[in-house]
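Of the protein chains in this complex, all but one are displayed in their positions.
Moving on to subunit A:
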């Protein structure tokens, strides 16, 4: 579904990614794991074209993303739930969800998808008239994922959904990811919480200082001595 071929990208003079290649197949959940500063967020941001692609190629379902501007990427079926959630704090929950359905193809199906998101997250229905900025971190994460689903994407990019949340809530967020998978979405997730994320995805890539260092089925990575020593602390 999504292929990255030898992708390089960065911010200004700082290069964050060096020749990264990866693939996400339809129906899969794939994680990109790695330490802080490895380039995980940059990887999602270059797929969304929020940062420029300096080299290599990105394609979604065979269609090249290389020269697609950032605000058109979502039209190809890629929804990006960004780091720190980035909800509009002074819009209500429902208005945030409406922004997720801004693109032309999504507006006619707003009611249907809103009902779906409310079924997935009943809490959001209760809070639909509340300002997003006044909710707890976990609720905001639900709203951010819901906003991502409102465009009816084929592929959902999740950037550190568990970051900054209490341990109990982190568990709920990973349950959510599992739930979204069951609904048939293809997911590419970036996480620092390696042990948890490897339990919900099929495959994972290990990213270190902007390069893919290792990849494989999540079970393999969970059992890999190097990964266990460096990232899981066992």
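Going forward, a contact is a pair of C-beta atoms (placed from the backbone, for glycine too) under 8 Å apart; a residue touches a chain by one contact, two chains touch by 3 or more; residues count from 1.
Here is the rule we go by: contacts and distances are computed from a predicted model.
Asks: For the chain omitted from this view, which of "YceI family protein", "Outer membrane lipid asymmetry maintenance protein MlaD", "Mannosylglucosyl-3-phosphoglycerate phosphatase" or "Branched-chain amino acid ABC transporter permease" is its UniProt protein name?
Replies: From the listed options "YceI family protein", "Outer membrane lipid asymmetry maintenance protein MlaD", "Mannosylglucosyl-3-phosphoglycerate phosphatase" or "Branched-chain amino acid ABC transporter permease", the omitted chain resolves to "Branched-chain amino acid ABC transporter permease".
Asks: Just to verify: which one of A:40, A:80 or A:203 makes contact with the chain not shown?
Replies: A:80
Asks: Which candidate, A:57, A:98 or A:123, sits in contact with the chain we can't see?
Replies: A:98
Asks: For the chain that got dropped from the picture, name the residues of subunit A it touches.
Replies: 48-50, 69-75, 79-80, 82, 86, 88-91, 95, 98-103, 107, 147, 151
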